[in-house]
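Up next is subunit A:
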Amino acid sequence: MLQVRLHGRGGQGAVTTAEMLSLAAFLEGRFAQAFPSFGSERTGAPVVAYARIDEKNEIRTHEPIQAPDVVLVQDRTLLAVVDVFSGIHPSGYAIINTTEKPEDVVPELCKQLPPGHVLTVPATDFAVQAMKMNKPGAPMLASLAAATDILKLESVQQSFQTRYPGKVGDANAEAAALAYNFLKEAIKGGK
Partner candidate 1 sequence: MLDKINFYQTGSNTVGNRLINPSMRTEQASVDRPNSLTCGHRACQGCGEALGARYAIDAAMKATSGQIMVVNATGCLEVFSTPYPESAWRLPWIHSLFGNTAAVGSGLAAAAKVRAELNGDSVTPRIIAQGGDGGTTDIGMGCLSGMFDRNDDVLYICYDNEAYMNTGVQRSSATPPAARTATTMPVGEEPGSDWGKGKDVPLIAMAHGIPYVATATIADLRDLETKVAKAMSFHGARYISILVPCPLGWGLKSSALTVTAARLAMETGFYPVYEAEYGQITSVRKIRQKQPVINYLQIQRRYAHLTGKKADPNVLARLQAMCDANIEHFGLLGDEAPQLNPAAIQAYERSKKV
Partner candidate 2 sequence: MMNKAFAVTLDPATSLENHTGSWRTLRPENVFKLPPCNKQCPAGENIQQWLYYAAEGNYEMAWRFLTENNPFPACMGRVCYHTCEGKCNRGFLDEAVGINSVERFLGDYAIEHKLSFKRPAKDTGKKVLIIGAGPGGLSAAYHLRRFGHSVHVLEAGAEPGGMMRYGIPVYRLPRNILDAEIARITDMGVTIECNHKVEDIEAEKKKGGYDAVIITTGAGISSNVDIPEGDTNHILNALNVLGEIETKGNIEIARRVAVYGGGNTAVDVARSLRRLGAEPIIVYRRNRDKMPANEEEMDAAIAEGIQVKWLSTITGATKESLKIEKMKLDESGYPQPTGEYEELPADAVVLAIGQNVDKSILDKLQGLKVERDAIVIDPETNETSVPGVFAAGDVASAKDRTVTLAIGMGKNTARSIHAYLRGVKYKKQPKNEDARFEDMHPWYYTDAPKTVRPELELARRTNTFDEVQYGLTEENAIYEARRCLSCGNCMECDNCYGVCPDNAIRKLGAGKGYEFNYDYCKGCGVCAQECPCGHIHMVPEKI
Partner candidate 3 sequence: MSTEQIEGSLGVAKAVSLCKPGVVCAYPISPQTHIVENLGKFVKSGALKHCEYLNVESEFAAMSVAIGSSAGGVRTYTATASQGLLFMAEAVYSASGLGLPIVMTVASRAIGGPINIWNDHSDSLSQRDSGWLQLFCESNQDAVDTHIMAFKIAEKVGLPVMVCMDGFVLTHAFERLNLPSQEQVDAFLPKYEPREFLTPKEPISIGSMVGPEAFTEVRLLQQRKMLSSLQVIEDVTKEYREITGQHSGGLLDCYNCENADLKLIILGSSVGTAKDEIDRLKAQGINVGLISLKAYRPFPYAALKAAVGNSSQVVCVERAFSFGARGIICPEVKRALEGTSTKVCTALAGLGGRAIYGSTINGIVKHALDGKFKDEFTWFDIDTKVLNSYTRNALGITFPEGPIAESELEATLLRA
């Protein structure tokens, strides 16, 4: 079972991102679960959401994820206020929404995790470019897809297009593609 923890701020769609992650997995025929950290957080407040993916079995547990395999940080400003990488699996992945390089943002983590497991992606830039909105969910999930092959890009795109039929879904799909290609290039370049 793969466990993903998403950190974002209220209004950036972190909860939706988790749901789309589970939906994308579902669309690929897997069992998945997503849930928010529940609360009355308003716009701007730190938000946590969770997702689990299992290849074969029904997901029974409903505990919050304490030891994530993947951490997605949708807002880099959270790094200073929340211990976003708490409990991260030693061979886990971290993807951070920023234009800067991982070494510049989280040098400690880069040392902690295997090389190439800490990634940065300008998800907001892609979101704004495609949608004119700071909803970095789709680029973030696309980055996850690019980095890990857990998901296919198409599944990510399809999940958003299912939730938001029409323009919004397509724009998300476009932003996802931008991020996916960016990261694939980056990974290629990095190797």
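Candidate entries met the following condition: all candidates are chains of the complex that A comes from, given by their letters.
Here is the rule we use: a residue touches a chain if its C-beta (ideal position, glycine included) is under 8 Å from a C-beta of that chain, and two chains touch if they have at least 3 such contacts; residues count from 1.
Computed from a predicted structure; not experimentally measured.
Although all of 1, 2 or 3 belong to the complex, subunit A touches just one of them, candidate 3.
Against candidate 3, the residues of subunit A that register as touching in their complex are 18-19, 22-23, 26-27, 31-36, 38-40, 58-64, 66.
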